[in-house]
Each structure stands twice: as structure tokens, then as C-alpha cells.
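Yeah, one chain of the complex is gone here, protein chain that is, but the others are all in their spots.
Naming follows writing order (A, B, C, D and E), and every chain is counted from residue 1.
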Amino acid sequence: MTCEPPRTTISTAAKDVVEQINPGLTDQLTADLDDFAPGIAELIIETAYGQLYSRPGVDLKTRQLATIAALAAMGGQTRPQLQANVRHAVAAGATETEVVEIIMQMMIYAGAPAVLNALWAAREVLRSNDHTT
Amino acid sequence: MTCEPPRTTISTAAKDVVEQINPGLTDQLTADLDDFAPGIAELIIETAYGQLYSRPGVDLKTRQLATIAALAAMGGQTRPQLQANVRHAVAAGATETEVVEIIMQMMIYAGAPAVLNALWAAREVLRSNDHTT
Amino acid sequence: MTCEPPRTTISTAAKDVVEQINPGLTDQLTADLDDFAPGIAELIIETAYGQLYSRPGVDLKTRQLATIAALAAMGGQTRPQLQANVRHAVAAGATETEVVEIIMQMMIYAGAPAVLNALWAAREVLRSNDHTT
Amino acid sequence: MTCEPPRTTISTAAKDVVEQINPGLTDQLTADLDDFAPGIAELIIETAYGQLYSRPGVDLKTRQLATIAALAAMGGQTRPQLQANVRHAVAAGATETEVVEIIMQMMIYAGAPAVLNALWAAREVLRSNDHTT
Amino acid sequence: MTCEPPRTTISTAAKDVVEQINPGLTDQLTADLDDFAPGIAELIIETAYGQLYSRPGVDLKTRQLATIAALAAMGGQTRPQLQANVRHAVAAGATETEVVEIIMQMMIYAGAPAVLNALWAAREVLRSNDHTT
Partner (left out) sequence: MTCEPPRTTISTAAKDVVEQINPGLTDQLTADLDDFAPGIAELIIETAYGQLYSRPGVDLKTRQLATIAALAAMGGQTRPQLQANVRHAVAAGATETEVVEIIMQMMIYAGAPAVLNALWAAREVLRSNDHTT
């Protein structure tokens, strides 16, 4: 087969969410991955932000805190994504305390190793200056 | 060793949270498990609700939605706990839409099987009358 | 918010794949879930079959065998999805031997419990008549 | 390819361990699975008991308690295997208290849902009469 | 909310276990995390060692070997915790052979990748001099 893989169109709804949490995200992910895995960047961005986060019914900050809970509970294999979402949560209005509390709460559901690893990952983001300029 | 295992004391803080989400929870878990696993009921209740959920900084409804996200993402092995926490989320003020949206959002982090299994589990709770009397 | 959640459009590419592996799948998933989780059926169908399976480069049978490997390795929490994909693999041209071999191979990567549970789940599908009429 | 799959030879070392923990295990697993997945029963039995459990350095009871810890921590997707190994642990000399304590200990590493589900699974085995005749 | 989060009291029972496996553990974890996640250090120490490891019925060395089994089976996301517990196991009287055997045994339950990654992590601890002074 020589045809090109399909391209997912990024909707206005997705662009609106990305603008709020990380305006450079789509360009960054596309630049990183499009040569190696053509189309994956648009597919992830549109599925996440155009088809899920942009749905009505739950505000963006609560969605981001729920994501942090899930990524912390899933364990250290999602460390880069947890760190990105901690930045997105802060951009959506979450405080450091809210992020830390939600991670700590996971101790009862996913155990102490998951919590410790997630706290260390989140601290690296929150106590640096990367998200404050 | 013939001494009795230690007993975790359930704090007032834990009792306050349990009162809001499921007043019978401590008695039910103790009656179920204390003969077989002495002390586990109090340990879980106190750790979850006395040491974690009762901390300041995040309201109970947001905590419950974060828990639902995590349990959905952890997959079908936590089905009974997901169902209990869907009831607790509703008791803490969450709507059916909020519960469903948070579960659906997990598709991008944990995949479609986790979402489908969590939706089926939540529907069994939310579309029955168990939590409405 | 009172607006309706967005609807994912199911592409022709997705319909073509669904036609090959399970013509009734979209209707069945929509009928099951649309009232409770509006839009999730179309989102899953389009993401899976319109954006991923329909890409060039790997044939449908190989894709289905890879899916069976992954679902078996992920453990028993994906049992319903493993069973559906065993049916889809057979519809895509895989033999019972191929399905069984791919599951057995997972022993070295995911351990014997995952393999045993996946074999039992697959047998329920392959040794019934559900997929043959 | 029409040739038969290879057959794993079950060693005397494996037979010795199986004799201690569950004399009918090999026949039972072979009768269950050999028609569908030829060879998997012997491969699992020999790998587990001939190549791992029979190694010197750790006694059988400690090995079985370690297995129970791991299966409990891996979550409900290994329920049938956890139940089998609770029986094997008792046959290797473990008491109910030891089994329950090891499962409870997993709360700090894998969370309360894993512990609750494992306790319920173990109780079904330990409080029935299946292992006492 | 401006009130301080609750503080978990570390019991004498917890202190006794910590003294045996790693006398500096509580101070080290508190110094590391208390500023960022106030209270998590005491909560983890007390839950693990005051409420679980200090219970009668299973000796400390067997408990530590069970923990190593579980952490190895849970995969590489718990690497720092596995390494800490390998040190604790040795302090509780386990030999290198026992640690290695228990990890190897996990191959049949969790697969070869989990075993390889756990062996590499344990070797880094056991073949350095960190635990021998």
C-alpha cells in the first residue's frame, strides 16, 4: 500500500481547550512525532481535547484534576504525561495544593509507591519555574 | 505470637466524611471482614477518610470524581470499588453527567476497554434505585 | 451547560473495517450506550476503525492478532473486549490456532495467569457457535 | 505447517513440588486445556514447579506466601490463580492467619481495592471445606 | 480552607519496625516530602509499619520477601520502592539468594520483563556497598 495514512482534522473545540492549557502543544507534538508516526499527534490532540475535554458538563480544572488522579494511580510508566498534565492543571486554574492533595488521595486506591513516584514527578514541575513565566 | 493485632482508631474526621457519603459504610465493612481479617475495615476507613479525604484543600465532590477517574483507569479489577464510589460521588453532590463524563475522559489515558467496563459498572449503580431512597 | 455533547462522525474508512469484522458493531454499541454515555459509541468506533485500523501498512488479520496479544497481556480486566476481538480476528481470516498461539506466547511477557484467563475467554468464543452462522 | 507443537517434559523436580501442593494439578490442567491449547499445561507446570519453585534457597511455604502477595497486588484479574495458590499455600504449611496477613500487607503497596478483592477471594477458599479433606 | 492538614501520629509499633529495617527512614522521608506534601511521610510510615508490618502472625523477613515479590510483579514503575525494600529485607535477615529467588519466581506470574527489570534493580542495591556498613 502506498497511500498516505489519514489525517485527523483538529476541530475548533480542540483548539479552544489547547489554547487554555498549553497553546504550543499541537505544534510541539507534531514536530516531535510526525516524521516517525505520521498522524498520531493530531489524533491524540483531537481525541483528547476535541472529543473529550471539550464536552459540556464538567469544567476544565476538574477534568485536569481527574486526569492527574488517573495518571498517578496508573503508576510511574506515565511520568511524562503526568508532568505535562500537572502543567495543564495549573493553567486551568488548579493550585499546587489541589494537585498535591489529589495525588496523595491515590494512596488508598493505588498504594504508596504510586503516590511517592507521582509526588516526585509533580514536584519537579511545580517547584521549577517552567510554568510561571 | 498470641497477642491481638492492633486496632486502628476511627477519628472524628473520618466519621464526618463517612456520614456524608455512606453512613453505614464502617459497620458494613466491619461486619463483612472483621472475623476473617481483623482490623482491615477500620484501617481502610481511617486511612481513606480520616487521613486523606478529610484533609483541607479539595472539596468532597471533586475528590470523589478524581477517585472515579482513577478506578476507571485502573481497569475492571476494581469494579466493586468503582461502584461504591459512584454511589459516594452522588452522595457528595455529583450528577450522573459528571460521573459519566469523567469516566469517558479516561479513554485517552487508559483506553476504550477500561472506559466501557467502567461505564457498564457505573450504569448498574446509577440506573438502579439503590442510591435514591 | 445545556448544549449537547459533540458527535463524532463515523468515516467511510471506519465503516469499511467494521463491515469486515462485525457489521452490526456500531448499531449494537450505540443502542447499548448512547442513552447513558452519549457519543462514546461513535467515538470509540471512529477512533479504532476510522483512525487506526484503516491506516495502510498492516493487514487487518495481523492487526487483530496484535490486539489479541495486547488484551491478553493486559489481563482479565479486558475479558469482554478480548472475546469481541477474538470474533473479529476470525472474521478477518485468523484461524483458531493463530489465536491460541498468540495468546500462549504472552506467557513469557505477562505470565501464566494472564494466559490462562485469556485462553478460557477465547475458548468460550471459539468453541461455541456464535461466530459461525 | 502441519507438524505437532513441541511437548515440554515434566521433570521429577516439578512432580515433587506438585505432589506437595496439589497432586492432581497436572492432570486437571492438561484435561482442561490440552485439546484447545496443546502443551500449555505442561509448559506452565514445568516452568513454575520444575524450573522455579524447586530451586534451592527458599522453602515452599515462603514461596507460596510470596506468590499470594504478588497475585493480590496484581489485582482481581488473577482471582482464579490467587484462589489456587491459597490452597497450595495451606498445603505447604501456611496458616489462614499467614495468608490473611500477607494479603492485608499489600494495602500499602497496591491499595485497598486490591486487598479487599483478594481477601474476598481467599475467604471463599479458606472458609469452605475444599482444601480440608 | 486555611486549617492545617491532620498529622498522623507514628506509633511505638511503627518505630520498632523502622528501627529494625532502616532507622533513618522516617526522618529521610519527612525531610524529602513534608514541605511539598505535608503529612504524607508520617501517613505512609505509620500505615505500613504501625498498622501492617507490626501485626503478629508473620515474621519481618517473610513480610519483606512478600513485599519484594509484589513490587517485582507490579513492574518497573515501583523501582525505587523495590530497591528500598531489598535493603529492608537484608536488614530483616534475608540473604541475597532469598531475594534473587523470590524475584525469579515471579517469572511465572508476571512474565520475564518484570523479572529482568527487578533483578537489575536489586543487583544495583545488593552488589553495591550501601547496605553493608
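The definition used in the following text is that a contact is a pair of C-beta atoms (placed from the backbone, for glycine too) under 8 Å apart; a residue touches a chain by one contact, two chains touch by 3 or more.
These numbers were taken from a predicted model, which means no experiment stands behind them.
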**Request:** Determine which of the presented chains are touched by the chain that is not presented, and list them.
**Result:** A, B, C, D, E
**Prompt:** What residue numbers in subunit C mark contact with the hidden partner chain?
**Reply:** 44, 47-48, 52-53, 55, 57-58, 62-63, 65-74, 78, 81, 95, 97-98, 100-102, 104-110
**Residue numbers in subunit B that touch the chain omitted from display** = 106-114
**Asked** What residues on subunit E make contact with the chain left out of this view?
**Response** 75-77, 100, 103-104, 107, 112-117, 119, 123, 126-127
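One rule holds in what follows: only the chains that are shown with their structure count from here on.
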**Prompt:** Taking each chain's centre as its mean C-alpha position, how far apart are subunit C and subunit D in Å?
**Reply:** 30
**Length of the line joining the C-alpha centres of subunit D and subunit E, rounded to whole Å** = 24
**Prompt:** So which stretches of subunit E touch two or more other chains?
**Reply:** 39, 43-44, 47-48, 52, 55, 57, 71, 74, 78, 81, 106-110
**Asked** In graph terms, nodes being chains and edges touches, is this line, ring, star, complete or other?
**Response** complete
